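I have a structure here, written as structure tokens, and I will follow up with some questions on it.
One protein chain omitted, others in place.
By written order: A, B and C. Residues from 1 in each chain.
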């Protein structure tokens, strides 16, 4: 029996038992459904083994939405618990697990795949490429991320969730103070997902450097592609730090080393240091693609070219470098003295300058434009004021002496939510709505979309502005309850109300998708938004091979030139197109990674060793494999193009 | 649309208005907290200027350049960017950042050193945290309290912070900002109280199940009252013993306790020779010691 | 035989051995910490550059720009990380 004890939940509650049953039933329902409708083959052929960047993008998107609701459920529970003083809805342990998983899920398993979804889908189309540079590696990236996410998510029904905060500071996260396997899940699930992210980073840098359409020099790339390039550069240099930190944390927990423990020379501060060396660039990994999306959307619906293209690019390059120079501001209060704090205080505030440039460039893009307020545009316009407030409070936090008062309070929580929600969530919904017709061939409902926006925008303000006040009044973050005499009650009640508005907003997104699938028109043409860049120059939805003929461009707005200046995008006859073949190896290898991770979490060494051998066997198989893909013949291309209503010649 | 911006600006004004009221951080009772409140108000005002600029520009653009306000056949022009506009957009933020940097650096040195203008030597208090309590040792008075802190007004206070477990953060909002307490080194926080009164103090850094209740009371009183209190403790309190102290360290919550003597005698703080990571008698850690000792000043 | 042992690579190998010998001198001679570290830093970075340029052919293709940008970026950030960490973990407390 002892063997099975480790899988038990340390702090069970009816809610968790209910979730177990729900998960079990869902899995059975999915398996039964697939079998009944005989969809196993379809699933395997079209999705599990696909190497197509568009399908991988869509799978990222589904995972991100799923995780948005998982993290959102956590958020609602937290706000509900805090809505009144001395509430007993959740106990301390449960609350601790919830805010930990909320943070991890939202950052690593919601925001990251959302970005990956849009990058995967859009970047190759925007640069006129057939696919990414390494399609199979791309599939592996996705499946590693997916398995990492699943591994993390089973934690609350098997063995217990991590409960040391998403920052997981040692020694609290060490063996002595955190006895359940929760933190093992944290270390290993994030590690697996992080490997996938690192590979994506390499993949997209090469894609963007080497696979652009003829004529598209670096300074003629659409702004979203630029932001994707910069983001991936940050990924490549930031994620190895996380890899090392997590590996050291894993060794402390599983092999009894003393990196971060407090005995035999271990140093708890080092974990905080390494975590934030990765953690701060991670913030910019999240925000830069959003900046790219806003640049696309604002320029498209102001019907004008992007103002200050060069300074936009320049500011992103500067941000990418500076993002590695500021991490100490996350622990100004650790006691490293006035000099160190001063250095990092200045670098922190300096980042506001390039960010400010971008805000003003968007504002000037509106200047002399012809602004159409569509749903994506609405999010972009809502982003500017809310993000400005989030951003300027960031400058305030950068004043290190004053930070002694903000640190670890609700003020900080308000700041980063007011940056991340408009900066990432708004952008992702804007991007989703904007590119949805490209993905699925129909548009999302405009009216529901606008209602959604107002719920989300107002919800964000109502949920997070009160935290500035309660933070300055001394409410620390991560407190599961507070007494009535503190006077925090009113502010937290307001926040709870805002959280409900947000929840309604997110539910409306799902309703919108359902509604639009049923009722939206499928006859929308290839360019329903009257947009400017190359992804709108191919069909809706996009054929397997993206472009029948490689486009040639002469500016960052290829399609606009074609529409307004008579520039010819597609020259020359059809040619055979080389395609990579599908492969089951990425999926199988990631599944083995899942087993490996699970075995490591529960210290089942034999299983771990066997699965590790399995992983290496997959790599060896890849080394010896000879796979040259296949070709789509000219005839086939002609047929497909004709089906889409007229060839593009 | 306009409604929303009205709402946004309103809520921000509400925030700033409230700042003037009695929020703990903005109601300082000591020089360090005052400096920090000053920085907060200063930076908030400058930031408010930026926010207003951005909001006005946005509202202007939206009112003037809506498609519904333009003629059907209006074609927006192609505008590359403008040197002057961009230099203003870069220049003003740079100036603001320079100003704030100067303020920030000066404040750092002020907050990190003993408050000036007091005649007496600082009162040294060792504040150490354990799950989920605070132990305050007064080596000068040779007494110790748990979960409450009596301090004299108008005398600099030098808190020596460390932890018996996970990282915690010692915070008395009305006297000044927080600093971490960690298990293998001692950090120093300089504070002072100018007015007698009762203040809230707490651990601000998450440290597990009992975190929410990990608070302590601070009572500032004139020097004479403080001395009376010390006298009283010396006469009435039990002495602290090693066994008793080990009992106190057990995870859990305790009320307010008072002892004669300090635990530092038998369980010294992790500084100097006793740095938590320096068990044993190796000769190679001399550098480490000196750096630890230096960090106290 | 000559074409199997190109002059450039042989010289590169010899030079790297020489640099190693110079570096090892810090072990055999009683040098001050500052001088020793200087020698080590200089020899290590020259060795690294030697490997990159002579053996790894970093500059031989049209992607040279991307490759060097990647390396410089990596080195800058690596140095910031190492020295920033020392500043925040050790030097800041002195």
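In this text, contacts are C-beta pairs under 8 Å (C-beta built on N, C-alpha and C of every residue); 3 or more make two chains touch, one makes a residue touch a chain.
Convention: contacts and distances are computed from a predicted model.
When the listed names "Cytochrome o ubiquinol oxidase subunit III", "Rhamnose transport system ATP-binding protein", "Multisubunit potassium/proton antiporter, PhaD subunit" or "ABC transporter permease" are checked against UniProt, the chain not shown comes out as "Cytochrome o ubiquinol oxidase subunit III". Of the candidate positions A:45, A:210, A:522 or A:571, contact with the hidden chain is made by A:210.
Note that of A:265, A:289 or A:354, the residue touching the chain absent from this view is A:265. Contact with the undisplayed chain is limited, among A:188, A:236, A:326 or A:413, to A:236. For subunit C, the list of residues touching the undisplayed chain reads 3-6, 9, 12-13, 16-17, 20, 23-24, 26-27, 31, 33, 36-37, 40-41, 43-44, 47-48, 51-52, 54-58, 61, 63, 66-67, 70-71, 73-75, 77-79, 81-82, 85-86, 89-90. Hidden from this view is one chain, which touches subunit A at 133-134, 198, 201-203, 205-206, 209-211, 236-241, 243-245, 247-248, 251, 255-259, 263-267, 270, 273-274, 277, 578, 616, 620, 623-624, 626, 628.
Basically, only the chains that are shown with their structure count from here on.
Centroids of subunit A and subunit C (each the mean of its C-alpha atoms) stand 37 Å apart. Annotation: 43 Å between the Cα-based centres of subunit B and subunit C.
Distance between subunit A and subunit B, defined via averaged C-alpha coordinates, is recorded as 33 Å. Residues of subunit C found to touch two or more other chains are 93.
Looking at subunit B, residues 185, 295 sit in touch with two or more other chains.
Put simply, subunit C touches subunit A in their complex at residues 63, 66, 73-74, 76-77, 80-81, 84-85, 87-89, 91-93. Interface of subunit A with subunit C (complex): residues 209-210, 233, 237, 241, 267, 269-270, 273-274, 277, 321, 324-325, 327-328, 331, 334-337, 339-340, 343-344.
Subunit B contributes residues 1, 4-5, 7-8, 11-12, 15, 18-19, 23-26, 33, 35-37, 39-40, 43-44, 47, 50-51, 54-55, 57-58, 61-62, 65-67, 70, 74-81, 85-86, 89-90, 93-94, 97, 100-101, 103-105, 107-113, 131, 165-167, 169, 171, 173, 176-180, 182-185, 187-188, 200, 202-212, 276-279, 295 to its touches with subunit A in the complex.
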